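Every protein chain of the complex appears in place save one, which is left out.
Order as written gives the chain letters A and B; numbering starts at 1 within each chain.
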Amino acid sequence: MPVTVLIVDDSKLARIVAGKALAELQPDWQKIEAGSGAQALELLGKERIEVALIDFNMTEQDGLELAGEIRALRPDMPIAIITANIQDEIIAQARAIGAAFIAKPVTSEGLAGFLTGAALKLRSSQE
Amino acid sequence: MDELLQQFLLEGRDLVADAHAALVALGRDARDRPALDRLFRATHTLKGSVALFDMAPAERLLHVAEARLEGARKGDGALDEAMLDLLMQAIDQTDRWIDAMEGAASLDADATGLSDRLIALIAGDGETGEADLPLPVSPPVAADQDWIAALRSRAELAMVDPGRARTAFRYTPDPDCFFRGEDPLSMVENVPQLLGIAILPAGDAWPDLAACEPFRCMAAIEGLSAADEAQVRAAFRLAPDQIAVAPFNPSPAASDSAPYATELAATLRVEAVRLDRLADQSGELAVAIRALQPIAARLRVIDPLLAAELRAAEDEIARVAGRLQRSVAQVRLVSLEPVLRRLPRLAREAAAMVDKAIRFTIEGETAQVDKQLADQLFEPLLHLVRNAVDHGLEPAGQRVASGKPAEGRIGLAVRQDGGHISIVLTDDGRGIDPQAMRAAAVAKGLMSGEAAAALSDAEALHIVFLPGFSTAESATMLSGRGVGMDAVRAAVERLAGTITIQSDVGRGTRITLRLPANAITTPLLVVAAGDRQLGVRLDQIVETARIDASAVQPVGQAHACILRDRTVPVLDLAALLGLEPTSGALARLVVTDAGPCRTALRVAAFGERFDAVVRESTGLLAAMPAVAGTAMMSDGSVLLVLDLPELVA
C-alpha cells in the first residue's frame, strides 16, 4: 500500500513545490494537503497518514505547535518542519519532539534524506 | 603529592588569576563583554575542577557564581560593583580553599558556612539564583574534561598536528537519527577546517555484527578542527543537543577546558632542577673555555701561527657557548604571573585585617623572567604590598576627608625593557614625608642630625630601607615591627636588582624594583685576602682604588680614608674573615655601596674579572655568614663569592 504524506502549509504555492519534490523522489507515494493546522488535525483524524511535512511559518498556528500535537497523537510518525530560517530555539524545540528539518523552498535534494529515513522507519515498524 | 592534585593546584590558581584579571577589567568597565565571558569561563572551569576533589562547598559556591554570570551574559543587566565585589570574594575564597587543599588536602570545617553565606549574598541579589541552573548530577565540565582527555589519546587523531587544532568536538547522534534523514558524517564533513575525526562506538565497543541493526546509529564522532569554537558549533546547529565543543590546546597546562588531559608532545615539562643543572653547566662551559686563553698566550711565543689558530678556535667555541647560554636562559624564562597572581588576594586580606578597602590592579604580569628571579620575588613583593596596605593607605574616613575615594588604590605594573625588568608598585596613600623620615632616623639614632640634614629629599625617603627603621608609630599585626624594608632591599640586591622609592606627600608612593630578567651569570672580580681568593660581584663595586697605605687613618677603633672628597670607612677583608690583616705600602680598596653607607674593603690583590654562575651556597657554606655563594673558576677550582651587604653591614 502506498505511503501517504500530509503536507501542511498555508500557502498553496508552497504546497505545490513540496508536492513536486515528493513526487520526484517517491512517485508512488500519495499526498494530502492541508492549509492550516486545524485542517491538518481534522484530516489526521479520518485519513490514513504516515508522514507529515509541516511549514513552520503559518499564521494561525505555527508548525512547531502543530507538530507537537501530531507527535502526541502519533509517537512514531516521521515529521519534518519546513522553514526558511532556522533559529536555535526552534531547532531545540523541534528536536525535543523528534522532528526533522527541511530547508525552504523544498527541493528534492533537501527532502531526500528525510524521505529515505521515513521510508526506513515505516518499513522497520511494519516488520 | 598526588599528580591530579598537583595539576589542580597549578591550574586552579591559573583560573583564579584569570578570574581576577577579568574582575578587574569589569571593575573598570562593567560592560566589558570579553572580560565577562572570560570570567564566566574561568568560573565554569574552576567549578568543574573543584568537583574532582572533596571540595563540595567550593563547587556549590562557584556554581552559584556561574549562574549569576550566566544571567549577566544573557543580558540580565551588567554586574554592579557590589556584585563584582561578591564575586571577587567567591574567587578569593576559592583561592584560599586551593591553598587549603595544598596544605591539609581538605577544606576547613567552616567551609560550608562560608560558602553558604556567600551563596546567599550572590544568589539573593538578583533573580538569577540557584533555581535557574540546577546543579547537574555530574558536572558538565568534568564530563568535558573526560572526553577531551580521551580524545587526546585517540589513535585516529594521532596524525593531527596539535599545533593547528583549535577546537575539539564530540558528536553523539541519537540511535534514531537516520530515520529523521540525518547523516551525522555529512554534518561532520561540513565542519570548517576539519583536521581529523575518530568514528567510535557510542557504547564501550562495537556490537557483534549479528547484533547490529543497519539503520540504528551506534557511533559517536570526535574530531579536531583548526576553526574556532563558534565556527565548529555552527556546523552542528541542527544537533545542538548532541554536540560538545571545546577549545583545544596542545598543552593542557595552557588550556582552560582540558586541564587533566594527557599531554601531547608539543610541550615538554622538565624538572626545574634539571634545568638549573643545564644552566649551571652551560655557564661552566663558558668559564672553562677561558682556560684556553693563557694557553694561547704561551703558545704565541713558541708558534705564533698555531697560537692564532687556537685563538680563532677559542673564539668560535666561545661564541657557540654564548649562544648555548642564551638558549638555556630562554628556556629558563617563566612568566611572572604565577608569582603575581597571588598578591591581589593577599593584599585584600591584609586590607581587611586593618579594616581598609582596596582596589588592586596588575599590569604586565605575563612578563618573562628567569625562573630563579620569579621564585625569589614573591616574598619581597608581598612585603611591599602589605606595607603599602598597612602604612601607605590611610583609613577610609581620612581618605574621604581629603577628597580621595574611600577605596585605596594599589597598582603593580611590570615592564620589560631589554634584559631588565622593572616592577613598579604604586599606592595613592598618604605618601612619605622626607622631613619626618629625617627626624625619625635621628630619633632612632640611625644617623646624626647633620647627616640627616645633608640628605636630599629623595635620599631621605631611602632611610626606610635602613635596618630597623619604621615610620609607623606602632607595630601592626600585618607588617610587624621594623617593616622589614631592609630585608626587602637585601632580597632585591641578592637578585642583582635595585629598589628606589619616590613619594608625593599626601598623594602616594611609588616603589620601583629594577632587576635583570636573566640572572644566570654574574660578573665577578677576584680579590685576594690573606692567602685566599674570593669573588666579589662587580655590580656591587662602585670602584676599585689603589692608595697609599698611610692614607688609611685610624678613626677611633676603626679606619677611614678620603676618597673623592668623601670620608669612607675602611674595613680589612682579611681581618673580617679572621685572617692576618693585610699589610703593605699600597692599600688596594674595593669600594661598595652594598652596605648602609659607602665602604671600602682593603684587599691584598685584585685578580681577574669574569662572568660566572653564582650558586647559592648550600651545606656547610650556608653557615658562613659572609659567603653568598660559589662560582667555578676557569681552572675548575671553586671560588667563594662574598656577600658584601652582609659583610659591611
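Note that in this section contacts are C-beta pairs under 8 Å (C-beta built on N, C-alpha and C of every residue); 3 or more make two chains touch, one makes a residue touch a chain.
As a convention for this text, contacts and distances are computed from a predicted model.
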Per UniProt, the name of the complex member that is left out, chosen from "Cytochrome c nitrite reductase Fe-S protein", "STAS domain-containing protein", "(Fe-S)-binding protein" or "Pyruvate flavodoxin/ferredoxin oxidoreductase domain protein": "STAS domain-containing protein"
Touching residue (missing chain; options B:159, B:273 or B:443): B:159
Of B:196, B:247 or B:569, the one touching the omitted chain in the full complex: B:196
Among B:104, B:210 or B:443, residue touching the chain not depicted: B:210
Contacts of chain A with the absent chain, listed as residue ranges: 116-117, 120
Touch list for chain B against the chain that is not drawn: 155-156, 158-159, 173, 178, 183-186, 189, 194, 196-199, 201, 206-207, 209-210, 212, 214-215, 217-219, 221
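As a convention for this text, only the chains that are shown with their structure count from here on.
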Rounded Å distance between chain A and chain B, as computed from the means of their C-alpha atoms: 62
Complex contacts: residues of chain B adjacent to chain A: 176, 178-183, 215, 237-241
Chain B-facing residues of chain A, complex: 78, 80, 86, 88, 91-92, 95, 98-101, 112-118, 120-121, 124
